[in-house]
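Handing you this structure, nothing more for now.
For this depiction, one protein chain was excluded, whereas all remaining protein chains were kept in their positions.
Then we have subunit A:
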Amino acid sequence: MHGRLKVRTSAEEAARKKKEQDLKAKAYRNGMDKIFTLRNAENFDNNLLELSGKILSVNPDITTLWNIRRECIIKMTTDNPDSASTLFDRDLNFTELCLQVQPKSYGAWHHRSWILENSPKPDWNREVSLCTLYLKKDERNFHCWDYRRYVARKANLSAESEFKFCDEKIQKNFSNYSSWFYRSQLLPVLHPHPSDSSRPISEEKLKEELEIVITAAFTDPNDSSAWFYQRWLLGYSDPKLDLACFKLTQSQAVIAFTKLVDLSKDKITISTNTSLDKGIWRSLSGNKSDSIWIQKGEFEISDDILIKMNHNDKTFELEARKIDNNSIIGIKLPSFGYEFGAAVKEELKNQLDSCNQLLEFEPDSKWTLLTAALLMRSIDRFQYHEKTLEYVRKLQKVDSLRAGYYMDLASKWILEEKLKNMVESGKFDKIDLSSLDLSVVYYNQFLFIGNEINLQNNSKLNKKSCKFALVDGCKVTF
């Protein structure tokens, strides 16, 4: 058999693999032993770096070894400051080696930032190039995106160039949460809204972004990354802190905020120029943070009250009026979302047309139904109220796995409409929320204002969500 290939049988090959694994395990244990012995003896020298380096280069996910390495480098550079730059440079190259083994190693990326923070001459631009390289190999490595945002800040890179980078990545593959997120961070810097600080970006840019995102959504509706970005654009973010509602009766005062606050900590001062200013506010739930706060006592129901809240040097006001001899109430209708300008509305209407066109031959397409509903609410949430509810009710059927989510969404929208009507009519005494198929009650901060709230005939209602029912003097029937 001269000149013929001799090949191991699979059993022989398996034996060889096993031998290799056994030896590797022994080497690993032996190495770890040696490292701990050296560390316990405080022998912080090159030998320790070399030993830990061997093991880390095979498995860069051992946080303990990275810690020991840092300990070692600190000791060595304290003893001999001249060695610092060599040591840091060497370790920087070493982490790169580890990242080639495991590009998603928390330890290796963190060690890199530690070196640069401690190194006398960090080269941040080099780090940016490194990120570009790694993101070329895997555009969805979120470790690397995170690191990139950090080094780009350190290197003082312009938002323009970073935006361009993000855009290229999105064009290549839009299933990329990291890139969409970075985009949402950069846009407010590059295209801030000229007048309204609560709006992240200008209307012109918003229009363009909406176009991009609907294109992504139509290309691959099952990819959720674009949807999340669309939500951000259309403003489904946390409401800004503000006063929401106030009610004073002879025995208690109730004040509510648009979001959870901790009055003992958050440096919020409430001034009313009445005896309330001296009393103590307690949260309704007893938790440290709450959106509804109560002060018990004996109060005089006399004049209208102007409530002022000061937070971070900003003052918010709420006018409360005496409506009868028993109560003084004030309510500020919340903003349920952004109010868009004409150009953006035009774009939203175009997109709505596209959705409706598509629904003609894909009537059960769940993502088209949802987008259409969200678009309608962004154009004019109350004008399209019935239509949006119709779409969401349909979604409960065609996408039954998420029926609960759609029901909650409908409940929220119904309540928004009720609240608006209530504030417009100025009648707060009795609030009728019966037979609305509610699953959850949002906007608790506004509902305690009524004396009688009817929630009957909502069979799927989660009563736990009706926190306002705990407020004294608020009669709720389920």
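Heads up, the rule we're going with is that a residue touches a chain if its C-beta (ideal position, glycine included) is under 8 Å from a C-beta of that chain, and two chains touch if they have at least 3 such contacts; residues count from 1.
Note that in this section contacts and distances are computed from a predicted model.
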Chain not displayed: protein name in its UniProt record ("DNA replication complex GINS protein SLD5", "Small ribosomal subunit protein mS26", "Rab proteins geranylgeranyltransferase component A" or "Trafficking protein particle complex subunit 8 isoform X1"): "Rab proteins geranylgeranyltransferase component A"
Identified contact with the non-displayed chain, of A:63, A:161 or A:219: A:219
Residue touching the undisplayed chain, where the options are A:173, A:302, A:335 or A:400: A:173
Residue numbers in subunit A that touch the chain omitted from display: 3-8, 12-13, 15-16, 19-20, 23-24, 26-31, 33-34, 51, 54-55, 57-58, 171-174, 214-216, 218-221, 351, 354, 357-358, 361-362
